[in-house]
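For this view, one protein chain was removed and the others were kept in their places.
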Amino acid sequence: MNKKNNLLNVFYLLVPGFVLLISFTHIPAVKTLMNSFYSTAKGRRASKFVGLENYETLWLDATFWKVFSNNIIYALGVIPSSILLSLGMALWVNSKIIGRPFLRFSYFLPTVLPLIAVGNIWLFFYAPGFGLIDQIVTSLGFPSLNILGSQESSLFGVMAVGIWKEAGFYMIFYLAGLQAIPPDLKEAAMIEGANKWYIFWRITFPLLTPTTLFVSVNAVINSFRQIDHIVVMTQGGPDYASTLLLYYIYESAFVFWDTAYATTLSVILILLLCLIAIGQFFVLDKKVHYQ
Amino acid sequence: MIKTFLKIISLFVLTISLSSSAKAVELEFYFPVAVGGAAATTVEELSNKYMELNPGVTLKPIYAGSYTDATTKAITAAKGGNPPPMAVLIAIDIFKFYDEDLVMPWDDILTAEEKENWIGGFYPAFMKNSQIDGVTYGIPFQRSTPVLYYNKDAFREAGLDPERPPQNWAEQLEYAKKLTKKGSDGNIERYGIRIPTKGFPSWLTSGLIYQNGGQMTNGLGTETFLDTPEVIEAVQYLVDLSEKHKVMRPGTLEWGATPKAFFEGQTAMMWTTTGNLTNVRKNAPFDFGVAMLPAGKSFGAPTGGGNFYIFKGTPADELEATKDFVKWMTAPDQAGVWTMATGYVAPRPDAWETQAMKDYVADFPPALVAKEQLAYADAEFSTYENPKTVKIFNTALENVMSGSISPADAMKQAQIDIDKILKDYR
Partner (left out) sequence: MRTIANFLSERLNVIGAWLLALLWVMPLLYAIWAAIHPIEYEANFDIFAPLTTYNFTNAWSQAPFARYLINTVMMTTMIVISQFILCTFVAFAFARFEFPFKNILFAMVLLQLLIMPDILIVENYKTIRFLGLMDTILAIGLPYMASGFGIFLLRQTFKSIPKELDDAARIDGAGVLRIIWNVYVPLSMPTFVAYGLVSISFHWNNFLWPLIITNSVETRPLTVGLSIFSMSEAGVEWATISAGTLMTTAPLFIAFLIFQRQFIASFMTAGIK
């Protein structure tokens, strides 16, 4: 009787949340997979089953491979940098440095500004000729730069904005982690004559590994879902040099209206995300030091 | 337990329903908005005036962003089962809307007299991207051509006659060379010319193509001719400006930053839409001139801009109201107001004959340039699957401009890629 009551309670508690969860995460994920085997429906032609044809198109699509490698480069660039920076920021903010409130405010500021809004400001910074960066660069005697306008550098220009946006957010988690380290550990070490670096590497950092794990999983997810800055700054160009997978999906689905292809791309994105996040979890989990 | 549970759920539903009461119900139309011109306020003013004259009709103009955004919005709404009755959308997406079976031919709601006098009264150049097989799908409204803006002060400084803009390709190059200026540090501080090439270089490039006697499409939306000498030469002229003659900033140049570069004196001449005219007039801190794009083998320019489309699924009474509104908007007085506020080209000859327009043009002659160029203007690049095909063309051009591929190779590849898409439509 009690057990039945129990299960009933659980049922009521879980149902509202799970209905939404399943409707907007699990079912769409499955449908994405299923729809990737059909062609796009047009006003005058219905959609039809085409098996692996969409995947074949994808495999042969040079743009896809370009976008794919862009995403990898973006992830490899943004994730470690933003994590390292955020750790540094947390250490600084946590120490007795002058002007801590200002530092904390500045580091965290990008988190509260919508990326789409700030994208325009960054566009100004990067503008060749009259943009801020170019003004500085040329006043130092160097030739003018067209960062967002050249294939080699547009992705990096976009990556810088990604790092700028995320680092402050991760800083908060590291701050929490730092404050959770018992001060007596550090005191004991200092009494024993350990210097700052030793304390950091042997005590602080290992104790922060759970935070690092949490932050890095977040960073992976963010590097795949943040494309607002691309929409405003480069629209993925020049020639897809700064296009990330999600942007390509958006473009295929809502600009070209090639929904079948967009769906196929989504499958790849989901697979990639799962692989990296889960892989990361397993690799790092071994190294995580739990208290 | 279940009672409290239900109470909470109803609270939840209440919270949601309070916020979901916000849903649009009026006669709405999307239009791409230009910041910097008085375009947004002008559209609102015109709509308000129409509503005053026609009580019983509620108009709701909706800002939709760039042309690409506006197209996306309209298609999203239409596919979502909630099409707007009408929208101002880029003329060249006509084949896309037709293919997705989203728009209605205007012919269906026009009388024979209207077809002859109203449709027949638009500039033919603008109708080229507005009809399929002679059936009208778009009514020209926010139309333009690119023009050459030039800095008269810079001309004087370089020893050029400020009242004599370059007339042809050779002069354009020669002037650009004279206008390019180096600073004391050896770096170029002012380029002679700026033809923006980032994002949608195809529009301005098609000006060069027409000037060189080339044709990009077959007009039916099913075939392109990019791999032809006329097209390749035009692209070569463009890339030579930055690569060979160094009179234009290298790399792909941002469309949105071009007026600013002009105002800041970083380029002495610029190619951009006549729709920027009022913006330039307001903000240029120097004496400037406007001219037709210099001739190659002849003068030439693409038309551009947006048309009014009507969407399938719109009830008959809304269609009638829409037709009346659009006729009013394109009538001489309103077209004049629109042109004066923005610099877009009034799409009918009769619009230029009103006293208000004549006064305006007398006071500000540059406004006439785009209209006079219409005699040499031709259709903008438009095919089936236009968003995709024009992107292929655009990225090919971007690649040429960033120096990574030759015009011949780029156009050849673009032609192949576009053929793959269009073969299903032939």
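As written, the chain order gives the labels A and B, with residue 1 at the start of each chain.
Just so we're on the same page, a contact is a pair of C-beta atoms (placed from the backbone, for glycine too) under 8 Å apart; a residue touches a chain by one contact, two chains touch by 3 or more.
Just so we're clear, the structure is a prediction, and the values are computed from it rather than from any experiment.
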item	value
Omitted chain's touching partners, listed by label	A, B
Per the touch definition above, residue among A:Leu115, A:Leu145, A:Ala219 or A:Ala241 touching the missing chain	A:Leu115
Hidden-chain contact residue, picked from the options B:Val239, B:Ala257, B:Ala370 or B:Ala396	B:Ala257
Given A:Phe37, A:Tyr55 or A:Phe130, the one touching the chain that is not displayed	A:Phe130
Sites on chain A contacted by the missing partner chain, in the whole complex	6-7, 9-10, 12-14, 16-29, 31-32, 35, 85, 88-89, 92, 95, 97-99, 101-118, 120-125, 130-132, 135, 164, 168, 172-173, 175-177, 179-180, 196, 210-211, 214, 217, 221, 224-225, 227-228, 231-232, 246, 249-250, 253-254, 259, 262-263, 266, 269-270, 273-274, 277, 291
Interface residues of chain B (partner: the chain not displayed)	1, 4-5, 8, 12, 15-16, 18-20, 22-24, 28, 30, 32-37, 40-41, 60, 62-67, 69, 73, 76-77, 79-82, 255-260, 263-264, 272-273, 275-276, 279, 283, 285
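Keep this in mind: only the chains that are shown with their structure count from here on.
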item	value
Chain A and chain B: spacing of chain centres that average the CA atoms, whole Å	35
Residues of chain A touching chain B in the complex	9, 12, 16, 42-44, 123, 127-130, 138, 141, 143-144, 146, 148-151, 235, 237-240, 254-258
Chain B - residues contacting chain A, complex	1-2, 5, 9, 12, 68, 71-72, 75-76, 96, 99-102, 185, 187-188, 198-199, 249-254, 256-257, 260-261, 264, 266, 385, 387-388, 391, 395, 398-399, 401-402, 404
